[in-house]
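Please see the structure below; I have some questions.
Only one protein chain is missing from this complex, and each of the others stays in its spot.
What follows is chain A.
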Amino acid sequence: MGDDLTRLTASALADKLAAGEVSSVEATSAHLDRIAEIDGGVHAFLHIAGDAALKRASEVDQLRADGHDVGPLGGVPIAIKDVLCTYDMPSTAASRILEGWIPPYDATVVARLRSANLIPLGKTNMDEFAMGSSTEYSAYGPTRNPWDLDRIPGGSGGGSAAAVASFEAPFALGSDTGGSIRQPAAVTGTVGVKPTYGGVSRYGAIALASSLDQVGPVSRTVLDAALLHDIIGGHDPRDSTSLDQLWPSFADAARAGAENLALSGVRIGVVKELGGAGFQAGVTQRFTETLRLLEQAGAEIVEVSAPHFEYAIAAYYLILPAEASSNLARFDSVRFGLRVTPEGGGTVEQVMAATREAGFGPEVKRRIILGTYALSAGYYDAYYGSAQKVRTLIQRDFDAAFEQVDLLLSPSAPTTAFKFGEKTADPLSMYLNDITTIPANLAGVPGMGLPIGLAPEDGLPVGLQIMAPAREDARLYRFGATLEALLEDAWGHPLLDLLPTVPHSYEPKPVGRVPAHLAPQPGAGTEPDGGAL
C-alpha cells in the first residue's frame, strides 16, 4: 500500500507531481482503477469520466513538460457532486427528471477547477436534488458507507464523502444546504467545509434553497480542503449573492495552524443546545475527549447558550420547501430534462404535471407541495413569515455567542452512520438528527466537519463541527489544522488508516423498491439537510 497513489492526500500528490515523481496520467489511472475495483459496492459515482479524465491528465502532463506553470494542484484528480453543472458530463442532481442531461455550460466552481488544471474523475451520487441525509433518496440507488456497506454514507453529499473516504478520489466538491457536506463528513471520517454564505459561487449549482445553499470542499485533510477552497472561492459576478471581497489564503491558514499547535488565548464555546440527550454515548465521549485535548493545548472552553436553536429545524422546514417549490418550478418539460405526455396527449400544463409526477421522487414531491402550502395566501405570515423571524433570532444567538468566544463547537451529528432504513424507528434521535448543522445555514456562518475518532460501541467515525463568525472561514482552517495535528499526534496516524478493507461488491438484500407513500417523510430523520421535525 506504500506506493499506492490513491492513499496520498491531494497536497502530497501535488508535491509528487511537481517533483516529476509521478505523472497526472498515473495518478488519474490509479484512481480510476480504484473506482473500477470498489465502486460496484460503494456506488459513490453516477458518472465516471474514464478516458476523458485520462486525456485531460495527459494534456496537463504535457503542459508541465513544456515548462508551463500548471498551478499548485495541477494534475490532481477530483470528484464532483452531481448537483454541479458540467458541460462534458451528465448533471442530474440524482433525479430522473434530469436523466442524461448535459448542460451547455460549467458551474463557476467547475470552471475554476478546470482552470486550475484539476482532473474531474466523475460525478458523485446524492439524495435527489440534495433532499435527504442518507443518499437513500437518490433516483439511481444509494451510496454505501465504505466503513460498513450496510450503512448510510450521510447525505445529501454521501457520494462525495464516500468517494473520498474510500480513496476513490483525493478530494471532491460538495454542497451544503442544511448539513449536506458536514454530516456525510462525520459519518465517513472525512473533512468537509460549508463556507460563509456567498463565499463560493452558486452559479451552475442546481438550486435547492437559494438562501441556504453553499458549495464547499470535501477532503481527507484540513489542508486539502483549504487548497480546494482557495481555488473555488471568491467573487463571481454571475452569482448576485456572491460576496465581493478578497479572502485570505485558506491554505496558509491551515499550514499556520498545523505548525503552531498552541491554543493559548483561543476561546471556544460549546453550544449547550447541541448535545446531551439524544446524542449517542460514543459521540459524546469523543466530543468530551476532544474538548480535554483542546484545553491541554491551552484553549479556554466555556459553555454558551443558543436558546433559539431548538426552533431551527421547524424554521428550516418552512424556508427550504418554500424556496425549493419555487426553484424546482423550472423542471417544466420544456427547456431540459424529461417530458412525459399523458396517454392521448394533453395541453402543455397536463404534460408538465405528468412529467413532474413521473420525474420527481417522493421526497421531492412532498417538499414541493409543503412549500406551496407554506407560501399560500392566508398561511404565508403564520408559516413562512414566522420562519424568517426565527432566522433573525438564530442569527442573534450566533452574534451573542461570538461576542464571548472565537469559535463554536458541537458534534457534527448526534449519531454515527445508521443502517439503511433504520432511522425511521427512533423518534428521539430522529428529532435531533440534523439539529447540529442547520443553524449555520440559517445564519450564513461557516462550518467545518472534522473526524475526532471512532465511537467505542460501533467502531464508526465521529465528527466534530466547528463554526466561526461569517467571513471568518480562515479561522476554521487554522484551528481545524491545529486540532487535526493534535489528534493525529495522539493517534499516531490519520483516522482513515483504520478504514477496513472495502469489499469489491455488495449483495443487496432482497427488498423491493419502497412505494412512495411508505418512504420516510421529511422529518423522519433522513434529511440531509434537514432533519427530523
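Here is the rule we use: a contact is a pair of C-beta atoms (placed from the backbone, for glycine too) under 8 Å apart; a residue touches a chain by one contact, two chains touch by 3 or more; residues count from 1.
Simple rule for what comes next: contacts and distances are computed from a predicted model.
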item	value
Protein name (UniProt record) of the chain left out of view, among "Aspartyl/glutamyl-tRNA(Asn/Gln) amidotransferase subunit C", "Cytochrome c-type biogenesis protein CcmE", "Rhamnose ABC transporter substrate-binding protein" or "Carbon-monoxide dehydrogenase medium subunit"	"Aspartyl/glutamyl-tRNA(Asn/Gln) amidotransferase subunit C"
Option from A:G337, A:G447 or A:G480 whose C-beta touches the chain left out	A:G337
Touching residue (missing chain; options A:V60, A:A207, A:A225 or A:M352)	A:M352
Among A:S160, A:T196, A:N327 or A:T415, residue touching the chain not depicted	A:T196
Hidden-chain contact residue, picked from the options A:Y383, A:F418 or A:Y477	A:Y383
Residue of A:R7, A:H43, A:R255 or A:R391 touching the missing chain in the full complex	A:R391
Residue among A:G67, A:P104 or A:P500 touching the omitted chain	A:P104
Residues belonging to chain A that touch the chain removed from view	101-105, 196-198, 211-212, 237, 240-241, 243, 308, 311, 314-315, 317-318, 325, 329, 332-339, 341-342, 345-354, 356-357, 360, 362, 365-366, 368-370, 372-373, 376, 382-383, 385-393, 395, 441-445, 470, 516-517, 521-523, 533
